[in-house]
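Every protein chain except one is present and positioned as in the full complex.
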Amino acid sequence: MAWYKRVEIPIIITAICALIQILPYYFTLGASVEDFQATFVNWQMVVGTGATFVGAIAILQLHIPRIMKRRPQWEYSTALVAMFVIMLIFGLPIRELGLGLDNSVFEFLYGNVLTPLSSTMYSIIAFFIASAAYRAFRARSLEATILLVAGSLLLLKNAPIGTAVWPGFGTIGDWLFNVPNMSTQRAILIGGALGAIVLGVRAMTGYERGYLRGGGE
Amino acid sequence: MSDFTTYFGAFLGVLFTLAVYSFLYRENPWSRLAEHMFIGSAIGYGIAYDLDWMRSQWEGRWSLTSTGVTAFAFALLLGLLWYFRFSRKYFWLYRIPLAIITGTGLGLAFRTVVFAQLLTQVKATAGIQLVGVDAWTAFNNLLSAVMVVCVLLYFTFTVRQTHPVWKPINVFARYTMMAGFGAAYGYTILTRMSLYIGRCQFLLGVPPYAPENKTFFPWIALLILVTLIGYDLYVKSRASAKT
Amino acid sequence: MLQSGRVSGLIYLLIVAASALYFIKRGEKGNIPEIRRVSGLDAIEEAIGRATEMGRPVFCSHGISGLSDATYGPQTIAGLSVLNYVARLCARYATRVIVPVRQVSVYPIAREIVETAYKLEGKPEQFRPEDIVYLSGFQFGYSLGYMSLMERERAGANIMVGAYWAESLQLSETGARVGALQVSGTANTHQIPFFVVATDYTLIGEEIYAAGAYLSKDPAMVGSIVAQDIGKFIGIALIVLGVIVGLSGTNYIVKLLEM
Partner (left out) sequence: MVAEGETIWDKLENIDRRILYLLIWIVVLPPLISPIGLPISISPSTVAYYEAIEKLPPGSMVVVSFDFGLSALGELYPIAVATFHHLFSRPVKFAIIATWNEGPIVAKMIIDKLNPEQTYHKVYGEDWIFLGWAPGGEQAMAALGRDIWGTITKDYIYKKPVSQYPIMQHLKSAKDVDILISLETGTPGADEWVRQWWEPYHVPMLVACIGVMAPTVAPYVQAGQCLGLLPGLRAGAEYEKLLGRPELATAAADAISTSHILVLAFVIIGNIGYFAKRRRRME
């Protein structure tokens, strides 16, 4: 394999970029280094934003052939592509032509199509949770029972009717939140921080290549 | 805004909200249409925002100095390398911008995570007040320190836990976590119900949502229900015609 | 030279980083440190055993995330290590294993894992490629497909280890309804409660990484677990010392950490 294709090169770049951020944080290296570090963060945001069409291309690769070959459900794909193109064109940042984020068509579409769709899409889980509460939330062991009881007490804390009937639900709920929950989350946070440190070390030394995987040769 | 756009907007909003909910009856053409419209508009929206930010970066920062122009051009060039992701032959080029982004992200998280999420947390537990506070507070402080330590011990994997002292520690840790996860459970239900309630407020036109929504709600609900049941009958009749 | 107030953090960081590198290097030389077998693995074995007795297939999934994300990628990798273990056991007992997949990028890996497992058990002819099922890239499309598959095939066991979101509930609800013995595991904290109450055994948070490392014996994975343990023990020691010293009124440990 040609040297420039080797996976070591991106690993070295990863390590250098990481060190640019890490070293000035621990050592006083002077204002010019800190300025460079800050500018670098901004600069790489431009590099990152360059990827803006990647997601769109991946989706279009799936849907355009579906429309061209009239495969099942091609009608829906047409709606998807049409919506995408309209949104994109009216949202292009060319204010000289009246386009952009404050264009009225763009505003109308995000206000009346994207907003209701996006906020409804995730609210549907309320139904799944309720039906699972009925069908699957069983006190099948002592541990599950503790969880269910604690969870039910929290439900009564969060429901105004619970605290209106007995203010104690509020106190118990706060205790559960501030003592067992806080302790559990803190231990998980500490574990997560250690995990992040070790992952960082692995990536900088090339032991972690998961993020570079996929496709290609 | 003219009357027409207000009405048409309300109509679309209610239609798409109910189209998503029709999934609860079963997967159907309405919900499929809603899903596709969502994806299409979300991607278009995201790109528009990215490009807008790029333009203002260029105008407000990089175009002002000659070094800036070079740096920006170089960043754009690197940004183009992302698209080699779709090439089998030049795939390796895509790893360069990826490495820059990942490296910077890792570095930024790495430098502070040890303080924000490790030392500050250890410090807050190690520095609990046991003297000079009332008995209940002192008890809770001590209890939470014990809980943190036990849960941390539970998540260690290199010590062979043969000594009998491990058993109560692990049991206590698991019970602590279950009580703690009870909070997570309760709050998750709160969120899911809140999101749904928010949509109902939208459908009912509770201010500040458009009052027109309320007018459309029953009619569109009826329309979707009728078409769903109609579609079901149609599918059934076609299936029976085949056999 | 050193920024003030950041010395203690740097020392902590260096200890953890150095021990990670040391144990990974040591592992590469074949000296893999020993880690504890988490009890969830026994539950997996039991679930497969029961499915075999009942003559029903085993479902095994690895979450809905890909491999590259910093926080979810490792969960998928842990899930794939578990899949490897499950596939070996299923091949040994001649039980069907069905793997629902959501990510195109993970599909070939999952397939290769199962195929290799059958080969290693000396039964390559029993491998059924059609049982590694790519369902849908969309979250709910995936869970819908998974649910109907479980109902149609009457799943005897359902093992889910990886990064799951809202579908965790739908899947475990359906699994419970068809009477599958379910073992779950995720590090997505907000989904753990739903797994705990709806499935029979749950691997909590970091346990999935430990299970993955235990099963794969991969030096990088095992070394990481050891280094994180060292970091935890330092934290525990500081907490215990701090609480004891704190009784005196002035807390030197806290002051030390502010250096």
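Letters A, B and C mark the chains in the order given here, with residues in each chain numbered from 1 onward.
The criterion applied here is as follows: a contact is a pair of C-beta atoms (placed from the backbone, for glycine too) under 8 Å apart; a residue touches a chain by one contact, two chains touch by 3 or more.
Keep in mind that what you see is a predicted model, and the values were worked out from it rather than measured.
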Quiz item: Any idea which of B:116, B:159 or B:223 touches the chain not displayed?
Solution: B:116
Quiz prompt | Residue of B:99, B:183 or B:224 touching the missing chain in the full complex | solution = B:183
Quiz item: Footprint of the hidden chain on chain B, which residues?
Solution: 24-25, 45-46, 49-50, 53, 56-57, 59-61, 101, 104-105, 108-109, 112-113, 115-117, 120-121, 123-124, 144, 180, 183-184, 186-191, 193-201, 204, 206, 208
Practice problem: Can you list, in ascending order, the chain A residues touching the missing chain? | Solution: 21, 25, 38-39, 41-42, 44-45, 48-49, 95, 101, 110-111, 114-115, 118-119, 121-123, 126-127, 129-131, 133-140, 148, 152, 155-156, 158-164, 167, 170, 174, 177-178, 181-182, 185-186, 189
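As a convention for this text, only the chains that are shown with their structure count from here on.
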Quiz prompt | Top chain pair, ranked by how many C-beta pairs fall in contact | solution = A-B
Quiz prompt | Maximum centroid distance from chain A, chain identifier (CA atoms) | solution = C
Quiz item: How many angstrom between the C-alpha centroids of chain C and chain B?
Solution: 21
Exercise. Give the residues of chain A that touch two or more other chains, as numbers and ranges in rising order.
Key: 25-26, 122, 125, 129, 143-144, 147-148, 151, 185, 188, 190-191, 194, 196-197, 199, 211-212, 215
Quiz prompt | chain B residues counted as touching two or more neighbouring chains | solution = 23, 35, 102, 106, 114, 118, 122, 125, 145, 148, 152, 155, 177-178, 181-182, 184-185, 188
Self-check item: Residue numbers on chain C that touch chain A, as the complex places them
Solution: 1-3, 6, 9-10, 13, 16-17, 20-21, 24, 67-70, 73-74, 77, 105, 166, 169-170, 172-173, 176-177, 189, 193-194, 196-198, 200, 205-206, 209, 220, 224, 227-228, 231-232, 235
Quiz prompt | Residues of chain A defined as touching chain C within the complex | solution = 25-28, 122, 125, 128-129, 131-132, 135-138, 140, 143-144, 147-148, 151, 185, 188, 190-191, 194-199, 201-202, 205, 207-208, 210-215
Exercise. Enumerate the contact residues on chain C facing chain B in the complex.
Key: 6, 8-9, 12-13, 33-36, 38, 70, 138, 140, 144, 189-190, 192-194, 196-197, 204-207, 210, 213-214, 225-226, 229, 231-233, 235-236, 238-243, 246-247, 249, 251, 253-254, 257-258
